[in-house]
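Let me begin by handing over the structure; questions about it come next.
One protein chain is absent from this view; the other protein chains keep their places.
Every chain is named by a letter (A and B) in the order it is written, and numbering of its residues begins at 1.
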Amino acid sequence: MTQWFADKVLHLPTLASKNGAAIDELMVYIHVLMLALFVGWILYFGYALYRFSQSRNAKANYHGVRSHASNYLELAVAAIEAVLLIGIAVPIWARAVDKFPAADESTVIQIVAQQYAWNVRYPGHDGIFGRQDMKFVTSENVFGVDPTDAHGKDDIQVLNEVHAIVNKPVIIYLSSKDVIHSFRVLPMRICQDAIPGLRIPVWFTPTKTGKYQINCAQLCGPGHASMSGGFLFVEDEVDFQKWIGSKSGTSASFE
Amino acid sequence: METIVHEFPPYREHETAPEPEAHGHHADIGFWRKYIFSSDHKIIGIQYGFTALCFMLFGFFLMLMMRWQIAHPGAPVPVVGPLLAKLLGQPAAGGIMSPELYNSFGAMHGTIMVFLAIVPLAFAAFGNYVVPLMIGAPDMAFPRVNMASYQAYVLGGVVMLVSFFIPGGAAQAGWTSYSPLATSIPTDGQLFWILGMVLLITSSLLGAVNFIATIIQLRAPGMTWMRLPFFVWAQFVTAFLLLLAFPPLEAAAIMQLMDNAAHTSFFLPTGLAVGGQLAHISGGGSPLLWQHLFWFLGHPEVYVLILPGMGIVCEIIANNTRKPIWGYKSLVYSVLVVGFLSFIVWAHHMYLTGMGTKIATFFQATTMMISIPSVIILTCLFISLWGGSIRFNTPMLFALGFLPMFGIGGLTGLPLGLAPTDIPLHDTYYVIAHFHYVVAPGTIFALFAGIYYWFPKMTGRKMNEFWGRVHFWGSLVFMNLVFMPMFTQGMEGMLRRMADGGANYSAARVPGALNTLPNDIMALHTWILWAAIALGLAQVPFIINLFWSIHHGEKVQNDNPWEATTLEWQAPTPPPHGNFAEPPQIYRGPYEYSVPGHATDFTPQNEPDRPGSPALAPAH
Partner (left out) sequence: MEIPYAVYPRPDTGIYNAKVGIWLFLASEVMLFGALFSAYVLLRVGAPTGEWPHGWLNVTLGTVNTLVLALSAITTLLAWVACKTRQFDKFKIFHACTLMLALTFLCIKACEYHDKWIHYEIQLTDGRIADGHLRGSDANSVTIEGRYVTDEKDLYDLRAQKEIKSGEITIPRSQIKSMENYGPWHNTYLALYFTLTGLHALHILGGSIVIGYLWGPGRKLWKTDPEHFTNRIEVSGLFWHFVDLVWIFLFPVLYLT
């Protein structure tokens, strides 16, 4: 039923992540509520206009409706909204921003957005990012990696391609170099502003392998509409490692 | 209350010279003092109205060009293309709309529609013309301040318009002007935008002070708070929203001005690199600070856009159902609650800026709460229809059209108000559709209704009914054809502010990916374009009707052609300078229609009680 409503009525876009299911459910419930209110009121509206037009009802009734049924309707709306909020919305949000998966069981990635592309950085084989500091930031070294730090040596930095392992959580530390962008992969049901000066983590668990488009959802200048070069590749373990292998060594070095 | 009557100063001029307007010819005071630099609230109201309508038309034309670009990215704009190229030069080279130009048109469409069209029309124009009449006042409390407010508004508008023609063109960072983008774009457009905004804010503040003072001080004897027409209440709350929400934006504007002109870093963090180079700034600022200050205005502002409309609709529904409004008191309390709550929901525009659970919960809760009074308001208006004897004239058609249109817009606010469902919807056309349903077929319809309704009081003639109906049905159909498809587009992931209409994300461009905009979604662009053009054409009968009727409309038989109860209809037509011949005395609530045992089906607020008439029945 819920599924049917989601597909046939709302035409929700493809879902390819664990965390997205709950969001889609909420989307369905709230729209059912809206639809109920809309249809209900429209029917009443239509009838009232027909029944009480001057031609059918020459003399208006000073008192109009005497019953207070509408109060119950309003209370009902309030109650349902409260349930959706406390029962569903808040828990989902809490999970999204508080309950991060353990780093060692997830693919950890750093992304720094810029006009008009995504810089992506992986910790490499040692699984540890090189030390980073504001004072190292230059127009090339957007992550401010400390050139002297050993951990940094095997880090992998690429442009516009994010690789992830299917069914394994992905944690992305998101920031921006110039203006505000927004990292959006609809099938993963994630969208997070990339804000200069801030480093905001966001996570999701992809469930379908494939190539997904990364959208920039925040106006970031004339190139905003064409900031479409970025892709998310969800692969199985093997392909992912193959890709990492092909990249390691090519890490952007700043010394 | 009676005591006040004696202390009420006389309305007549002290010197015995009769009012020139009262005699239909303006002899002694010249054209300029009368029509351009007038301090008469009615003239100022009309000035505001006309200017705002022109801006609305302009804002619409901007949007038409954008819709063309969305449907046919990179194709020269037909008809006006060459003109654009000549006027704007580089950004419109070859009549083709560059992304820069698209962005500045988008930003200016938003700015113009909100601050130069709807607010001046809904709040300033109707408020100025109608409120003093409705409360039985001779004029605004501060007529000269009122004139200054209009002049500041015009000046602000001029600054905004001029900014189109400066090198690099007008502001390009959206009507929300988020920093750092607003500071990093290399044109002075943003400076003009800020200066224009400061002028418009000043104008609104002067207006707000004036309205509140007028409503508190100049109510005619007997016009108690609970006898005020709902429209006056709506304007009262609106004025408070403007008064208290605008200053923070002014503060933000000042700081962004400093960022742009004095190279401070209020909104610019450390280590910012613009255009590849590390920016030479001190840093240490916060981009989110701007967003908080902007939306602290931004959300109350959206209720500024709707409340006057609700007020207008309420008046017209009462008048044309020929019965009292159902639940007048709950309407009043609801509008007060909305006013208050609208100050604590702003961050629902910022869910995706990395918001923690606590704060997100707070703002989701307040956002859900604020929807309840709106539900109550609409419910009252819906139920008021029951038992009425409904007259379907043009004002009523538009007022009735408002209800479901606002309903759709409002309801679609709910999924946006819940943070999790906002994730897939944020910055998509779903949002665009949401708020256009409230402001375009919503507020604009209410404003049309108001124009048709009060036109006879302003001119002594009615606007043409037939063309009014044509205007209504045309607008209703095409508004929906324009905005309904946007919900689908948004759901499917079509993002807003796309200079190419999302072509870069479409299935056509990126075959491989699993989430691309389907062709049928992209195809909707063409439909929307034609619907928007048709929507524009649907306004032609209105524009002609409006001007034609001033001199050729059907003359009204008396001062009260709609047989209304509220005070403005008891004044002479058009009301002279000073409005009422002698101070009106109010005896009852605003909506005493079809009072049992009363001769006519309407009992004006100032009709003295006759023995046997249940006139003093409290307002509902």
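What we mean here is this: a residue touches a chain if its C-beta (ideal position, glycine included) is under 8 Å from a C-beta of that chain, and two chains touch if they have at least 3 such contacts.
Nothing here was measured: the structure is a model prediction, and the numbers come from that model.
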Only these shown chains touch the missing one, namely B
From the list B:Leu218, B:Leu481, B:Ile533 or B:Ile550, pick the residue that touches the absent chain. B:Leu218
Kindly state which of the options B:Pro247, B:Gly460, B:Gly536 or B:Pro561 is in contact with the chain not pictured. B:Pro247
Taking the full complex into account, find the residue in B:Leu64, B:Leu205 or B:Val304 that is in contact with the omitted chain. B:Leu205
Sole contact to the chain not displayed, among B:Ser265, B:Ser371 or B:Gln489: B:Ser265
Of the residues in chain B, which ones touch the absent chain? 3-4, 7-9, 11-14, 19, 137-139, 141-143, 145, 205, 208-210, 212-213, 216-218, 243-248, 250-252, 254-255, 258, 262-266, 281-282, 284-286, 289, 293, 296, 577-578
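Here is the rule we go by: only the chains that are shown with their structure count from here on.
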Averaged-CA centre spacing for the pair chain B and chain A, given as whole angstrom: 32
Seen from chain B, its contact residues with chain A in the complex are 98-100, 103, 172-174, 178, 180-181, 184-185, 269-278, 285-288, 321-324, 326, 352-357, 360-361, 364-365, 368, 371-372, 375-376, 378-379, 382-392, 400, 403-404, 407-408, 411-412, 414-415, 418-421, 423-424, 426-428, 488, 491-493, 495, 497-500, 502-505, 509-510, 512-516, 593-596, 601
Please name which positions on chain A make contact with chain B in the complex. 10-14, 16, 22-23, 26-27, 30-31, 33-34, 37-38, 41-42, 44-45, 48-49, 52-54, 57-65, 70, 73-74, 77-78, 81-82, 84-85, 88-90, 92-94, 96-98, 114-115, 134, 137-139, 142, 144, 177-180, 182, 184-187, 189-193, 195-198, 200, 208, 210-213, 215, 217-226, 228, 231
